[in-house]
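Shown below is the structure under consideration.
The complex appears here without one of its protein chains, the remainder shown in place.
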Amino acid sequence: MTLLPRPVNIVLGWTTLVALGALVVFGLWVAPPDAVQSDAQRLMYLHVPAAWLAYLAFFVTALTSALYLWRRTRATVWDHVAGASAELGVIFTGLTLVLGSLWGRPIWGVWWAWDARLVTTAVLFFLYLGYLALRRIPGDADARAKRSAIAALIAFVDVPIVHFSVSWWRTLHQEGTVFNSELSPEIGGTMAFTLWLGVLAFTLLYVYLLSKRYELSVLQEELEAVELEVAIAERIGEPAPRIDAAAGAVRDTR
Amino acid sequence: MTLVREALLVSGKDLRIERRAKVTLSQVVPFAAIVLLLFAFALDPDRGVLTRAAPGLFWIAVLLASLLAVSRSFAVEAENGARDALRLSGLDPMAIFLGKSLAVLAQLLVLEVVLTIGVVVLYDLSLRSLVPLALASVAATIGVVATGIVYGVLTAGLRLRETLVPLLVLPVVTPALLGATRAWEASVDGVPGEAWPWVAVLGAFALIAGTVGLLAFGPLLEES
Partner (left out) sequence: MRYAEYVVTGWVLTGAVLGGYRLWLTVRARRAREVLARR
């Protein structure tokens, strides 16, 4: 029912909270303002970890999708994790885009720039949305899991192609270089530490939220099965079955 | 029967249906032409924007039309259990994928010829280097069609597929749009040297899309 054992979940939750708290302290206060970007630099401590997580979540979705498709490792847990990770991925991708926008505006004066990384992230966002929309279509759980898995893998293969073609396109136009100095080589000391702290805190948060989302996903599947039983019973005219009977019936037919 | 023979059987079937129903000819091509017209309303023709944007506008029109063409390719099997018949026919799923892709590819290439004439006439575009232009167009179309057919079979039989397929296909084919537009721009400017790298990118995309399609079509057809 849970992805990780309960004690691990609890420890994880508190560790995440502490890490996030430390990130707030370091990001907003301890880390000095950048020489060039001043305090706008502080948005990087969120933007970069969010971007990292967007790609990590995507990778996890692809990996678990592959595990589901491969007969020897097929298990519903992979399908649930794939969906949960994708949902988290959408959130982090959205955050990456918005934070990038908020960071770019004071520094470059624009809300958006057609820089390779931002464009690829935008495409990633829509790839995710399509995947989530596909998952939402009701039907046989196994068929749904399989086609979602294939869609996830296709999207995953596509991302490097998109990144390559877009970055080549932008370097040809010579405009990308200005926007690409988000990770300036002079970043060091407290600033570098805060960045890594951000990556750590967000990764912990990702695992924690993934675990919670997985639980919800499993509960939703149970709920669907029960509602199906109820609907069928109502159609036939029999009284609605009780939960344990319904769960038992569902398990028997599998 | 060999793979190619079976594929030609399937594409022949699809093209014969098209020859009789003429849906692509009478609906999809006019739709793409209307899109070209709409662009003229949206972007004032008097300011030279149309000519400069012509390659991009052309490819957007083609992309939108390809969504319809792919949708149509699967609509012909939606009734009377035709898709089940296809599945049980004993044809190699790879052949079915190739056949359906070939049929849609043929229709789209015809559409692209028509649209090219349209763009030359309406947007005052002069095509200088035709070879890279043609190669880029074929490669890009193959990539788009292969992707579309995969998502077409993935969503076959699902409710809401009309709104889902565009959302699924368009983000995936952005490299094809990118490459095709850049190749066209280079060809139109008469600098074919800049077009060839993009033709290579498009070729790689077509190859990958085709490979994925060949592998994924069978399992997806089973589930549909």
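In order of appearance the chains are A and B, and numbering begins at 1 in each one.
Assume a contact is a pair of C-beta atoms (placed from the backbone, for glycine too) under 8 Å apart; a residue touches a chain by one contact, two chains touch by 3 or more.
Just so it is clear, the structure is predicted and the values come from calculations on it, not from any experiment.
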item: Chains still shown that are in contact with the chain withheld from the display; value: A
item: Selected from A:P33, A:P138 or A:G189 as touching the chain missing from the view; value: A:P33
item: Residue in contact with the excluded chain [from A:A22, A:A66, A:V98 or A:L132]; value: A:V98
item: Chain not shown, touching residues in chain A; value: 24, 27-28, 33, 38-40, 42-43, 46-47, 50, 91, 94-95, 98-99, 102-103, 105-106, 205, 209, 212-213, 215-216, 219-220, 222-223, 226, 230, 240, 242-243, 246
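Here is the rule we go by: only the chains that are shown with their structure count from here on.
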item: Rounded Å distance, chain A centre to chain B centre (Cα mean); value: 31
item: Footprint of chain A on chain B - complex, ascending; value: 147, 150-151, 154-155, 158-160, 164, 167-168, 170-172, 174-175, 178-179, 182, 197, 201, 204-205, 208, 212, 216, 219-220, 223
item: Chain B-touching residues of chain A, taken from the complex the two chains share; value: 123, 126-127, 129-130, 133-134, 137, 139, 143, 146-147, 150-151, 154-155, 157-158, 161-162, 164-166, 168-169
